[in-house]
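One structure follows; several queries about it will come next.
Every protein chain of the complex appears in place save one, which is left out.
And then subunit A:
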Amino acid sequence: MNLFKLSWKYLTFRPLSTSLNVFLLALGLAIITVLLLIQDQFEKKMNQDAAGIDLVVGAKGSPLQLILAGVYHIDFPTGNIPMDEAQKLSRNRLVKNIIPMALGDNYQGFRIVGTNHDYPALYEASLADDGSLWQKPFEVVLGAEVAERSGFKVGDEFLGSHGISVGSHEHDANNFKVVGVLERKGNVLDRLILTSVESIWYTHDEGGTEPSDSTATHEEHQVLNLQEDVAIKGFPKTTESRELTTLLIQYRNPMAAIQLPRLINSGTSMQAASPSFEMSRLFELLGVGITLLQGLAVVIIGISGLGIFIALYNSLKERKYDLAILRAIGASRGQLLLLIFLEGIMLTFMGAIFGILLGHTFLSVIISQNEQGVVGSLQPWIFLKQELWIVVYALTVGVLASIIPAFAAYQTSIAKQLTKA
């Protein structure tokens, strides 16, 4: 028998009140844990995915939407842009590199992105085992997450569907053929299916022409195309007037940051948006919600602190005899003080551990509900150093809640208690 055990016995002697307080505290701390985890990983991820992209160019519309669709592949694209205008832009001396992208198809919710080899190179992506990047139309490279979910390996074939969400009609004329799988990097590529811009064009050519309309020449033209190598760098070669969805641009020099967006926005039918600017705007908008949640968490923790105080204080009233008895069998005032503090601290420590686990569990539930969204690639079981502060924070609540009851225990007069009978 020691003080720890005695405190523990008293806590388990009131299981309902103890578990209510632990749960309430855990709930508050779980919210804080989830916020911490999301904030940490989300911002890191957002910055990581936008690294190396100075400007995104697409059809006119919401700049935030353009960034979300073009960089993070979460929102719908703003529309298409003519390729000749895009090519004109690539000749500008302020542009160091330009990556064209054609969006608009998906496989079971995973987006199929038509682009060139610069795009995986931008994220320093490497291929797993024996695959290669796409060389011919309809050859695709899968992100790690896509490969894991679908179970596809190199050599497998599948049909894409139109649109960027599940349930649209399938493009049934041409199968995509898997030629490679990317290694998991924890970035946006994990959730994408990469292919050439040409593949996207040809898929939609069929969608546009009814089988009855198709002429012999048209089909000939397609067969020819399928044998040709696709563009690995720069823009795809074509004689027709084609469209793209977005362009990712790297600046040549800091001057470009000032001149290029204005040039694009006022001089062309396209719009330019900076990922860093739009994301900080988004975080500003989300900030209100986050602050609100944090406030709620603090209130819950405050209430649980009050709950612990009331529980200790009430139990103290019933326990004055017990305390007097403890003194009579040799316990000092200091030991009684410690006993009550220990109860508060043990209670909040349990709350802290439970709360952190609950927070991680919440997050893993959120993630499992949201596999294809941005949240889907967060890691729920990464533990942060800040979580230690949650424990410290909780223990502080425990100590604060125990101060008054502990001193009341310290002051208990044994003679008075025992003779009251």
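One rule holds in what follows: a contact is a pair of C-beta atoms (placed from the backbone, for glycine too) under 8 Å apart; a residue touches a chain by one contact, two chains touch by 3 or more; residues count from 1.
Rule of thumb we're sticking to: contacts and distances are computed from a predicted model.
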Chain excluded from display, named as in UniProt, from "Glutamyl-tRNA(Gln) amidotransferase subunit A", "Molybdopterin synthase catalytic subunit", "ABC transport system ATP-binding protein" or "Spore germination protein KC": "ABC transport system ATP-binding protein"
Of A:76, A:123 or A:321, the residue in touch with the unshown chain: A:321
Of A:238, A:280, A:314 or A:332, the residue in touch with the unshown chain: A:332
Hidden partner interface residues of subunit A, rising order: 1-2, 6, 9-10, 12-13, 321-322, 324-335, 414-415, 418-419, 421
